[in-house]
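The complex appears here without one of its protein chains, the remainder shown in place.
Now for chain A:
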Amino acid sequence: MNNTAASPMSAASSSGRSTGKSVSFTAELQSMMFSLGDARRPLHETAVLVEDVVHTQLINLLQQAAEVSQLRGARVISAEDLLFLMRKDKKKLRRLLKYMFFRDYKSKIVKGIDEDDLLEDKLSGSNNVNKRQKIAQDFLNSIDQTGELLAMFEDDEIDEVKQERMERAERQTRVMDSAQYAEFCESRHLSFSKKGSKFRDWLDCGSMEIKPNVIAMEILAYLAYETVAQLVDLALLVRQDMVTKAGDPFSHAISATFIQYHNSAESTAACGVEAHSDAIQPSHIREAIRRYGHKIGPLSPFTSAYRRNGMAFLAC
């Protein structure tokens, strides 16, 4: 369940897909982790570990998606297969749907601004408006037995995880000056979807029998980013727990965001020696994964089809 179980997996995957490992996202991941709440200079070892985890999880996800795709006799992995894999976790599925709708909405707006874009879109022929939304709606319509999946489209609840991330970002940027803030914004713009071909190589899509199509690649890039975000969220929580506050009986009950703020204020007050403790350590990540996969319950050893990989999926 922890990293030792994962490393034969990654060793196996690296030997089986050796070309995938020559592509490295470590530098981008360091920036991404900074934008998600890590220190200004995340540790290289942490980034390497995160890359390993994300890579393994995505490869496994792709394999499962390929199986689903084969089941329904399709020639490419498409958005439907990935949505099917995510059907169990409503919150994450909802977040993915919101992301897809936002993508549609954004292209609609940007198209209206530039006349060249408008022409391009007309010339491309197909009816592109709300493409992703249609796909998602049609598919969920077809698999929904109880009506709860379709209810998600009308659901307007606040996504707590997203809310927490927004608050953390706001808190992080509050103390920055405009130069630091500009740098922060630059790193927030990073994503896997911008580096399409590098991302495909990293996942070694070329050697797969059934390849993902364009929208599936978009979703995979999003899931990769979500995995990184989840890891950072959990690692920050773990780090907070590791700091024992003498005499404070409620230290475990205080939210992660509050303590983190408190921590960084303290550690920056101490001199630079403490600076490294600001960054997330690999041990935090490992502990986070261990805790995440550790399902508590009478049937936990027997549930979840994802178990066979030794690591629970963070993104779905």
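For this structure, a couple of remarks:
The definition used in the following text is that contacts are C-beta pairs under 8 Å (C-beta built on N, C-alpha and C of every residue); 3 or more make two chains touch, one makes a residue touch a chain; residues count from 1.
Heads up, the rule we're going with is that contacts and distances are computed from a predicted model.
Protein name for the hidden chain, per its UniProt entry and selected from "superoxide dismutase", "L-aspartate oxidase", "Trafficking protein particle complex subunit" or "TATA-box binding protein like 2": "TATA-box binding protein like 2".
In the complete complex, the hidden chain is touched by one of A:151, A:182, A:214 or A:242, namely A:182. Summary of contacts with the chain left out: across A:49, A:97, A:190 or A:216, the touching residue is A:190. Of A:25, A:84, A:225 or A:313, it is A:225 that touches the chain left out of the display. For chain A, the residues touching the chain absent from view are 35, 99, 102-103, 105-106, 109-110, 112-115, 118-119, 122-123, 125, 158, 166-167, 169-170, 172-174, 177-178, 181-182, 185, 188-191, 193-194, 225.
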